[in-house]
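A single protein chain has been removed from this complex, and every other one stays in its place.
Here is subunit A:
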C-alpha cells in the first residue's frame, strides 16, 4: 500500500513525471484558490470515472472501449460543471472553459485506459484518488509559487471556495508589494513547473547517488558488515 501511494504521488507523478494534463495545470494555477478548485474538480472526476470504468469492465468490448470511456468522462464532467456552476458560481466563472476541458485531460483518459479498465473496483477508486491528488498537489504548489511571487499573497479570494469566512484566510506575506506580473501571466506557469520538475529530478538523482554509494560501501568491504 505504501508503494502504491508513493508511486502515484511521487515516482510517477502525473504532472511532474508523466507530464499529463498540462493544459489546465498551466492555465489556472495563477492563485492557490484557483488551483485548489481545479484540483478538487479533477480529483472528483478521476475518482468517479475510474469507478464507473472499472465497474463496466466485464461487459466492455475491447473494440469500443475508447468511445465508451469518452462518453463516461464527458457525462461526469458535465455533472461536475453543473455542480460548480450551482454552488461555486464565482469560481466557476474564473475557471471558465477549463472545467469542461477536464474531458480532454489526458490524465483521466490515461487512468481509465491504463488502470481502471484492467483492475477491480476498489483499487481503481484508490488509484484515481491518489493519481488525482498527486496532480492537484503539484497544481497547488505552482499556484502558491505564482501567487506569492506575483502578488505577495496566499489564499487570496478564498471566499470563492469556502464562503464568507474564507475572506479571513488571505495571507499577505509581502505587504505593499508592487507585484511581479510575469509570475501571474502564462510564462510564470512554465517557469514554476520547470522549476518543480528540476528540483524533483535533482532530489531523485541525489538519493540514487546516495543509495549507490552506501551500496558500494557495503559491498566493497564485506568484513565490516
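Criterion: a contact is a pair of C-beta atoms (placed from the backbone, for glycine too) under 8 Å apart; a residue touches a chain by one contact, two chains touch by 3 or more; residues count from 1.
By definition in this document, contacts and distances are computed from a predicted model.
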* Asked: What does the UniProt entry say the missing chain is called, choosing from "Sarcosine oxidase subunit delta", "ABC-2 type transport system ATP-binding protein", "Sugar ABC transporter permease" or "Ion-translocating oxidoreductase complex subunit D"?
  -> "Ion-translocating oxidoreductase complex subunit D"
* Structure fact -> Answer key for A:93, A:114 or A:181 versus the chain not shown reads A:181
* Structure fact -> Across the whole complex, the chain not displayed is touched by subunit A residues 178, 180-182, 185, 187
